[in-house]
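Single-structure report; data block below.
A single protein chain has been omitted from the complex, and every remaining protein chain is retained in its original position.
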Amino acid sequence: MGTGPLQGILDEIAAEARDSLERGKVADYIPELACIDPDQFAIAIARPGQPTLTAGDAGVAFSIQSVSKLFMLALALGRLGDRLWTRVGREPSGQAFDSMLLLELEKGRPRNPFINAGAIVTTDAVLEGASPREALGALLRFIRAAAGDEAIHINDRVAASETATGHRNLALAHYLRSHGNLSNPPEMTLGTYFHQCAVELNCAQLADAGRFLVGGPGVPRLVSQARIRRINALMMTCGHYDGSGDYAFRVGLPGKSGVGGGILSIVPGVASVAVWSPGLNHYGNSKLGTEAMERLTARTGWSVFGPEVAGG
Amino acid sequence: MGTGPLQGILDEIAAEARDSLERGKVADYIPELACIDPDQFAIAIARPGQPTLTAGDAGVAFSIQSVSKLFMLALALGRLGDRLWTRVGREPSGQAFDSMLLLELEKGRPRNPFINAGAIVTTDAVLEGASPREALGALLRFIRAAAGDEAIHINDRVAASETATGHRNLALAHYLRSHGNLSNPPEMTLGTYFHQCAVELNCAQLADAGRFLVGGPGVPRLVSQARIRRINALMMTCGHYDGSGDYAFRVGLPGKSGVGGGILSIVPGVASVAVWSPGLNHYGNSKLGTEAMERLTARTGWSVFGPEVAGG
Amino acid sequence: MGTGPLQGILDEIAAEARDSLERGKVADYIPELACIDPDQFAIAIARPGQPTLTAGDAGVAFSIQSVSKLFMLALALGRLGDRLWTRVGREPSGQAFDSMLLLELEKGRPRNPFINAGAIVTTDAVLEGASPREALGALLRFIRAAAGDEAIHINDRVAASETATGHRNLALAHYLRSHGNLSNPPEMTLGTYFHQCAVELNCAQLADAGRFLVGGPGVPRLVSQARIRRINALMMTCGHYDGSGDYAFRVGLPGKSGVGGGILSIVPGVASVAVWSPGLNHYGNSKLGTEAMERLTARTGWSVFGPEVAGG
Partner (left out) sequence: MGTGPLQGILDEIAAEARDSLERGKVADYIPELACIDPDQFAIAIARPGQPTLTAGDAGVAFSIQSVSKLFMLALALGRLGDRLWTRVGREPSGQAFDSMLLLELEKGRPRNPFINAGAIVTTDAVLEGASPREALGALLRFIRAAAGDEAIHINDRVAASETATGHRNLALAHYLRSHGNLSNPPEMTLGTYFHQCAVELNCAQLADAGRFLVGGPGVPRLVSQARIRRINALMMTCGHYDGSGDYAFRVGLPGKSGVGGGILSIVPGVASVAVWSPGLNHYGNSKLGTEAMERLTARTGWSVFGPEVAGG
């Protein structure tokens, strides 16, 4: 599909998003995020060797929140390899992102690295060989290299806001620690975790940063082809919490959402797509973002689950 | 990839399976299945417009068991369309195939059509407009058309064996009924369900029968392209119960397993792959079958999660 | 406390019940019970060596339902002794009377003999050495001896009504069977269970029937003093399902409720008290019955948790 029609599709989708009446609810448990204007929407597509296409508010930076788990996972796998899987599983949890139920039934081993408990363990694993400053430095270097943009940074106010109010995550971290599945003091691991969640990107930067998961030639080669597939597999089965099955069903692409309203989805071998809109559906994933992804894949025919047939 | 190397890969995989010392445990809760020889293994690949390739015991018929849920789902969606989703969800359950825990927490609405409770509801939905005989007739016609083989049949002894011992499924059916999510008497719906599970196919037939999910030209067109994608999506997130994430991670293809030791996996646009070996891993999925699929995808480069790069 | 003031207290309580505006909801899942007039109320007190006192509709027979579990437990302990506890626990479940959640987590061993699963196992244990007819005959003989009334019988229409609609109990029985914790076919054990639940007593008969748990001289000696204590202990911690703690807190006596609206409570060494009113609270226990027991104990000072101080 050439640039022309694709840009047209993005413009259409952005216009439809602008006209949406139901926008979901902005996350309010992190005070700094509660005041975001819910009327914003952006979409961007990055393809190997082609200019990044955008529509909507694609230059507005937002807090990537849980999308950061993806980058930290890539970093952790690079440092620990398969040792990581001794501490965290690879199965969808069927529960909310901050649930403690399965964590108790399974004695402190989180189901996967994308629910909060599993992401906290992943960050903790990176901290085994690095100070918080070093770990966050490595994460920023990774994201900057992936996006090809040295200006990417962490919003300290958002990180501080989460630190002050993150009782659910503190509960998870202390619970993990009580089961011996946290090597560092909860405050240290969570301090790092809250900062990683506070990385700010705009939609174009996020699409660019996702290119390392597209695979094939012409994109930053930060992880091996085998690992790309595995990370995409995890995004597919676990990337949207207890809405992962629905996202796979409706969108048909691996994706990772964040409570800031961002979603990064990968069309393997073809493109990295980022959408952003702050209002969330009841799973805690961007409402307009999910709908936009559904429209995009319907119109482009992109899906990992069938040959590319637009309108199919 | 041409036929030559692919046949060589299949032969290699069959040889490796033959040499395996750890073969898992044959399902023993259905008496008729408990006496199957665990030393058997088969693999088959069907591609649009090409002869089906096989290795191992590909002519030995086996009980497809839960792989039948796939065909019944396609039938149910054809008859009811999206109305089916009012009675069953589309999310991985994170629990065993016959778990009642989530069913209770979610008041009788099964998580997805591939765990037993959801499959029972799916069969029950088909029975809304058809007698058991008609429903099973329609299912057999569907599978025969998909496989291009009129000889496919149901093994009545296996069905009878399950009927006599299927207390866990009876518990699920009565529980669904108590929540008003079963329209027919439990014995009628389960009678149909046990017969659908007792369909017998050999590995070559199963690979052929799966071609309707490959999509694109040259394969039986039994459902729309859009529906192909959605069924494949459900296979990816829910097709291996609480081992679905692991299968996606290791194999990277949508797949549906059965307790008879069969697995059907789809390479969208490319091929339908069937493997069979009766010994099961602790999730209740074929042990050697899963390992064979992992080897096959590693050597062919097949994966929905990255561009085709053999050995990548 | 002499007869005079006690009769006055009963009359007061019956009058207060008559004036109640909020009467709860009659159980509607058993069709034969759904049509009971909710405006009825009765209370009766039986004391060793004294005439049974009553107020309200104490001559109207009602379905004792789960109160029967008490008598079947006494029978089962008489026949099996402590062997019963290998199949069922003695702990409150913290869940509803027909919950499957803990049954799954604890692999088919019910928490206690008063939740439905545990009562089904208890009945099944009695059926190890007796046919359903013999078991029900023995149960009737036990209740008749306890109440001193040979006219007590089973209402076959109620039993048939439950048999036709008891899907939740069938789910429990099949689930128990699948875990090997049911020795007889589910239909046989449940047929017996539904008949035991359909025993009919009026309030005066129920109070009389409860005297064997009062202990001490002057009451039918059907079980040992040690067993009396243990059955009362189980009634205290488990007799009102997930409302047991609340009943102990508010009433302070061991008690067993039934979905027909009856409650039997024991004042050890002093009296057996029966109340009946068909409307249920959200735990499934008689609403006016519970309130009446609370008033009775407040006015008499009866409680196992403190010395008798009326108004204390």
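Which chain is which? They are A, B and C, in the order written, and residues in each are numbered from 1.
Everything that follows uses one rule, which is that a residue touches a chain if its C-beta (ideal position, glycine included) is under 8 Å from a C-beta of that chain, and two chains touch if they have at least 3 such contacts.
All figures in this text were calculated on a predicted structure; none of them were measured in a lab.
Touched by the hidden chain within the whole complex are the displayed chains A, C. From the set C:Thr123, C:Asn232 or C:Ser286, the residue in touch with the chain omitted from the display is C:Asn232, counting the whole complex.
Touching the chain that is not shown, out of C:Gly56, C:Pro92, C:Gly166 or C:Gly210: C:Pro92 (per the contact rule at the top). Residues of chain C that touch the chain left out of view are 89-95, 102, 111-112, 215-216, 224-226, 228-230, 232-234, 236-238, 242-246, 248-249, 252, 254, 268-269, 303-307, 309, 312. Touching residues on chain A toward the chain that is not drawn are 99-101, 103-105, 167-168, 170-175, 177-178, 186.
Basically, only the chains that are shown with their structure count from here on.
Once the centre of each chain is set as its mean CA position, chain B and chain C turn out to be 47 Å apart.
In this assembly, the C-alpha centroid of chain A lies 31 Å from the C-alpha centroid of chain B.
With centres taken as mean Cα positions, chain C sits 55 Å from chain A. Chain contacts: chain C has residues 105 touching two or more partner chains.
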